[in-house]
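What you see is the complex with one protein chain gone and the rest in place.
What follows is subunit A.
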Amino acid sequence: MSDLVAKDLSMVFDVGSGGQVHALKNINFTLKNGELLSVLGPSGCGKTTLLNIIAGFNRPTGGAVYLGDEEIEGPGVNRGMVFQQGALFEWLTVSENISFGLRMKGGTSKGSQKRVDEWLDIVGLSGFGNVPTYQLSGGMQQRIALARCLINDPDLILMDEPLGALDALTREKMQALVLKIWKETGTTIMIITHSVEEALLLGERLFVMAPRPGRIHKEYNLPFAEMGVTQDTRDIKNTPEFIQTREEILTMIWDMEEEIMGQT
């Protein structure tokens, strides 16, 4: 199937005056089809670089990433992206934004309008089809961004801090939505986040990354995402197991930050 495989992935950036920064060093992992992965780490640990390489916006300086049997060499329709700030096209309406990918492939048929309506319904925006996007709230805009990339039926969805700019309440609702979509579509999802709670909840698997050089520091397999599909997310967050893991990871990241501060 179309598993995501990273082999000896390295990324070295040249910085001024001949110096080099190892943004990523020897990253190896396999993400099976349909898995939900969240990536956590202090700033500067190469999370976004990893995501950009998988998306195809950057080429790694060493190693390779494979989706299925193909090596990733550039952006492609089989990988959908969701950004922190929706990156919506504000000159288009909600429907036009969602059908953007379909139109790029050529033509809009009646079938595609039907799919747009379905997706509007799934993300809870039915009736907003003809509204310009700039009139909507941040949460609604992220829903559109989700629908816009999901309508293309990607094998893998990459989310770069998708809920970072939302208020706490909207954030919880969106977390539930992401879980619902994951379960219903069975798509592989990779989420980058700053929030430990979010990482625990939205990660069947969780990578904690460490900086200098950017690497996977620790890997977890977690039950909370599976639980979240059926249970209320707030109840899950109050379970002793959840709290314990949260505290463990928080301490780990805290130490890493301390270490960075000590170095400089």
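Here, contacts are C-beta pairs under 8 Å (C-beta built on N, C-alpha and C of every residue); 3 or more make two chains touch, one makes a residue touch a chain; residues count from 1.
Here is the rule we go by: contacts and distances are computed from a predicted model.
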So which of "Aspartyl/glutamyl-tRNA(Asn/Gln) amidotransferase subunit C", "Cytochrome bc1 complex cytochrome b subunit", "Taurine ABC transporter permease" or "Molybdopterin-dependent oxidoreductase" is the UniProt name of the chain that got left out? "Taurine ABC transporter permease"
Residue among A:G44, A:G63 or A:G76 that touches the chain left out of view: A:G76
Out of A:P60, A:G101, A:G139 or A:G228, which residue would touch the omitted chain in the full complex? A:G101
Pick out the residues on subunit A that sit against the missing chain. 55-57, 75-77, 79-81, 83-85, 87, 89-91, 100-101, 104-105, 132-134, 145, 148-149, 152
